[in-house]
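With one protein chain held back, the other chains of the complex are shown just where they sit.
Let's look at subunit A:
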Amino acid sequence: MLVDYLERGVLAGAIAGIAYGLYVMLVANPLVGYMEALAEGAGGAESGHEHAHAAEHAHTAGEHAHAAGEHAHAVGETTTAVVSIGSGVFWGILLGTAFALAFYFLEPALPGRGSVKGYVLAGAGFLAVSGAPWLVLPPTTPGAEQAYTPTIRIAIYGGLMLAGALIAATAIYGYRRGSTRSRPLGLCLAALPIVALAAVTTLTAPTIVESGAIPGELVTAFRGLTALSQAALWVLVAGCFDRLQTRARAHSSTERRVDLTTSSRS
């Protein structure tokens, strides 16, 4: 049974991943490239930290000398583009597999009927993987300056993923407890921990990401696009999974009926 779930999860993830790969190819790649050029242009004019950042990049990549103010990469633009598209597909497969795994174990505990369960889990997944961490570490635009070292930031991100998962679990628990009395009460109880998390992080968390030379509107648009595309990916994973699940169930029930009729005839 677990294998069936995983199979559907990988397939649903692959479908969603192909869609996401297309998004990376058609939207994200050109946009990141454009914003990178923009950040470099402004950084060159200011001749400030951007240069040091590029130098650091070249250093870690084991590359020597780079043109003044140019963002040096260890690999070419084409490779980056192709690999980014491919990893978009893998990202979908990863989320699909993780979704199926979690869905298999948590399905009985999720609220809602039928396909609603899947979407609830997808929402929880979005909150844990992206939503909660973004409250402290918003999607970084190219050329952004960030505080702390990557190791510390990875730890913060991981901690927030855990917090997001806990908040999602609390919200679902709240809904289940509250909805036994009334649905609106359940929804209010479910919203409570999420709102609390958002309030606490906006009030207390330090600003880690400094978007630098990129215009504020572009940063907002980029973050909105990132958030929406991730949310869409989760919805697509849950939607495809649900369709595959329904189809498999219908298939197996007709098979059983055929079996029954043939065995009763013989």
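Note that a residue touches a chain if its C-beta (ideal position, glycine included) is under 8 Å from a C-beta of that chain, and two chains touch if they have at least 3 such contacts; residues count from 1.
The rule we apply is simple: contacts and distances are computed from a predicted model.
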Record-based protein name (UniProt) of the chain missing from this complex, from "CbaC protein", "Cytochrome c oxidase subunit 1", "Trm112 family protein" or "Cobalt transporter subunit CbtB": "Cobalt transporter subunit CbtB"
Candidate in contact with the missing chain, chosen from A:Ile18, A:Ala165 or A:Ala227: A:Ala227
Absent-chain contact - pick from A:Ala98, A:Leu166, A:Leu185 or A:Ala232: A:Ala98
For subunit A, the residues touching the chain missing from this view: 1-3, 6, 23-24, 28-29, 32-33, 57, 60-62, 73-75, 79-81, 83-84, 87-88, 90-91, 93-94, 97-98, 101, 104-109, 130, 133-134, 138-142, 146, 150, 153-154, 157, 223, 226-227, 229-230
